[in-house]
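Here the structure comes first, spelled out in structure tokens, and everything after it is commentary.
Only one protein chain is missing from this complex, and each of the others stays in its spot.
Up next is subunit A:
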Amino acid sequence: MQDIKITIIDREGEEHLVDAPTDMNMNVMEIVRSYELAPEGTIGVCGGMAMCASCQCYVLSNHELPKKSDEEEAMLAEAFYVEDNSRLGCQIRITPQLDGLKVQLAPES
């Protein structure tokens, strides 16, 4: 399977266009970690279990994303700086349909 391209705006506002593999069961949070787009310890604190909101991001493109699970809804209800387009990066699996996705990392909290 092929890589897709996604754009991630880091917490300093810098835009990064990165290749994301679709065949490694990765999610957006893990992509941010693998490209070191946020300092260690500031993203993925719960390892991707929808339990910390450190991976919150704003979805800026019009991609159709999987529906939020109850856990994701509940975590976002406790997170800070939440907007209508907020999602947990760890809950967005990289699939070919997400080619061109653009997200911005929410502020650290």
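In this section, contacts are C-beta pairs under 8 Å (C-beta built on N, C-alpha and C of every residue); 3 or more make two chains touch, one makes a residue touch a chain; residues count from 1.
Note that in this section contacts and distances are computed from a predicted model.
With the options "Protein-arginine kinase", "3-isopropylmalate dehydratase small subunit", "Ferredoxin--NADP reductase" or "ABC transporter permease" in hand, the undepicted chain maps to the protein name "Ferredoxin--NADP reductase" (source: UniProt). Residue A:Ala74 is the one among A:Met24, A:Leu60 or A:Ala74 that touches the chain missing from this view.
Considering the whole complex, the residue from A:Ile4, A:Ala20 or A:Cys52 that touches the absent chain is A:Cys52. Mapped onto subunit A, the interface with the missing chain covers residues 36, 39-42, 45-47, 49, 51-52, 54, 71, 73-74, 77-78, 80-82, 107, 109.
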